[in-house]
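Here's the structure we're looking at; comments come further down.
Only a single protein chain was left out; the remaining protein chains are all shown in position.
Just so it is clear, A and B label the chains in written order, and each chain counts residues from 1 on its own.
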Amino acid sequence: MQFISYLINGISLGSVYAIIALGYTMVYGIAKMLNFAHGDIIMVGSYVVYIAVSSLGLNPILSVVISAIACLVLGVVIEKVAYKPLRHASKLAVLITAIGVSYFLQNVALLIFGANTKSFTSVVPAVSVKLGGITITAETIVTILACVIIMICLTLFINKTKAGHAMQAVSEDQDAAQLMGINVNATISLTFAIGSALAAVAGVLLCSAYPSLTPYTGAMPGIKAFVAAVFGGIGSIPGALIGGILLGVIEILSKAYISSQLSDAIVFGVLIVVLVVKPTGILGKVIQEKV
Amino acid sequence: MTVMKKKLNKTTKSNLITYAMVVIVYIIVQLLVSGGAVSSLMKGLLVPLCVYSILAVSLNLTVGILGELSLGHAGFMCIGAFTSATFSKLTNGVIQPAGFRFFLAILVGAVFAGIFGLLIGIPVLRLKGDYLAIVTLAFGEIIKNIVNVIYLGRDSHGIHFSIKDAASLGMDADGEMIIKGPQGITGTPTDSTFTIGIVLILVTLFIVLNLVHSRSGRAIMAIRDNRIAAESVGINITKYKLMAFSISAALAGVAGVLYAHNLSTLTALPKNFGYNMSIMILVFVVLGGIGNIRGSIIAAVLLTMLPELLRGLNDFRMLIYAIVLIATMIITNNEKIMNTIRRFLPKKQAQPVKEETK
Partner (left out) sequence: MAMLEVKNLGISFGGLRAVDGLDMTIEKGELYGLIGPNGAGKTTAFNMLTGVYKPTDGVIKLDGEDITGKSTIEINKAGIARTFQNIRLFSELFVLDNVKVGLHNHYRYSTIAGILRLPAYRKAEKEMDEKAMELLKVFNLQDEWDYKASNLPYGKQRKLEIARALATEPKLLLLDEPAAGMNPNETGELMDTIQFVCKNFDMTVLLIEHDMKLVSGICQKLTVLNFGQVLAQGKTSDVLNDPKVIKAYLGE
């Protein structure tokens, strides 16, 4: 019984990772860049909800919507200002810029909100469901549901809409997509918009479950989600889901049964084993260099 | 042959400038210190500046010369720091004089970090690009995590080890704790000085610069430039990748030794041995110019000083740092701006090192 309860918690945490990882993976697929600042968008999203709920007393649902819109705008602006000028620069230059953006967001938050931990009020009502011997909180249910809904919507969006097809084309070959009349800039903006809005949602879910908010809240979940994305095969949307869930489950189970201090080491250890066995992740594509 | 002499002179000259730069800075700083013109805050920064310089030069060996992205460099520093501090605690007073003990500690740190570089490199260096980056980051985090659960103590029965807690060591009452889990190591002899730091920078430079201009260094750069071609002329890819990676790790270990013996307390925090530190070193390397060894030192010093110089601006300093980072990347990657800047700079000859990896 205990085990099942841990498993559900793991899936719930994994769902949050999966939602963040989706943003990573989409941006990687389209822009071929590791957006290190993605984790900090989570933090920004959470602060927006915090202000909306605690200071302005807005309705939680409305707050989440506002937060998603704010992050969406932020994501697009970051892309236009910091990443777009570097589209043809070396990968390392883009990586360093993303790190700069990450520092920037953290320090702006530090200036506005200070370093003190804010206690985040959950946006989900504090009810729980008893099923057999297991208690499941509403947060867990909402988180898992949100992840499932987002996955379905995103898959439909990418496979059924024109914009989704454009995304696939740009991720396959940017130049060819441009020649086919696809607006590459708009497509990249759209990707950042979706990824950042998802980060806001993930942030709210994360802070509802672990209610302490600082300017550095997003960093570690961001790295973990990045690991999840690589785990599942970066660039692959089902991969992000699988990677996220696996990561969450491994983390919670190793915290419960092995050692809470070593749980991160175990998560990273599993990643290394997976990559050494399958160098492009679980669902990643293998690209052979032509001689 | 005259051509050969010309070539030799050119590289020797460039190397000499790098050594001279370090020595001159050392002399100036010493003069300022004896003149009382250096604040105690700045004095406290002198050894860390050496630590960062060594880290930047050693990471440049992996990123610039070998051409592989590593985000776990702080992990090797961590190994160097903890193994050497443990060694110093165990032998403090036993091995005399203290200077010789510290010399041995440096070797211990370098060797352990180098061995870990080799062990990690064997599975990991088959991966490429972003995958290698994330795996090295993972290793760095694992090392930091594991160090935080190690308990090591010594009493009359010998050495005790546990990964649970201090009590499970089962030591005598008179026993001495050496590594105390998250509280790390306390009471490390503070042997590190600015002078030793400068000597270690020079040694690091000597190793890296001479390696680059040797047969092995050429093989390493050949792999970076074109792996398939390097294989076709009979270069053993795995051997040279591992060589570069483990030398780089060993030098990071040396930086760790210097770091550990600078303050008497050593703990493995995200701040000093986490991925943030690895990223900071990478920033030095990239801003200093990938493959440009001298640039790494300059960038490490300037970027470490920058937040301190901006201390008057207090809360805004890290924000400015972030903006400087973004702006530098955008400007240096903008052809138009760079061409304008280049017009004002003296012309440069082709260099055997890479300026930018695509």
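Criterion: a contact is a pair of C-beta atoms (placed from the backbone, for glycine too) under 8 Å apart; a residue touches a chain by one contact, two chains touch by 3 or more.
None of the values given here were measured: they were computed from a predicted structure.
Participant: Among B:V94, B:A173 or B:V233, single out the residue that touches the unshown chain.
Facilitator: Only one of B:V94, B:A173 or B:V233 touches the chain omitted from view, namely B:V233.
Participant: Among B:A219, B:A255, B:A300 or B:I330, exactly one should touch the missing chain; which is it?
Facilitator: In the complete complex, the chain left out is touched by residue B:A219.
Participant: For chain B, which residues lie in contact with the unshown chain of the complex?
Facilitator: Missing-chain contacts on chain B: residues 1, 3-4, 6-7, 10, 206-207, 210-211, 214-219, 221-222, 224-226, 228-237, 243, 291, 349-354.
The rule is short, and it goes like this: only the chains that are shown with their structure count from here on.
Participant: Measuring centre to centre with CA averages, how many angstrom lie between chain A and chain B?
Facilitator: 31
Participant: Can you name the residues of chain B that touch chain A in the complex?
Facilitator: Touching chain A: residues 63, 69, 123-124, 126-131, 133-135, 137-139, 141-142, 145-146, 148-149, 163, 182, 228, 275, 279, 282-283, 286-287, 290, 315-316, 318-319, 321-323, 325-326, 329-330, 332-334, 356-358 of chain B.
Participant: Spell out the residues on chain A that touch chain B in their complex, using ranges where they run on.
Facilitator: By the definition above, chain A touches chain B via 28, 34, 36, 82, 85-86, 89-97, 99-101, 103-104, 106-108, 110-111, 223, 226-227, 230, 234, 259, 261-262, 264-265, 268-269, 271-272, 275-276, 279-281, 289, 291.
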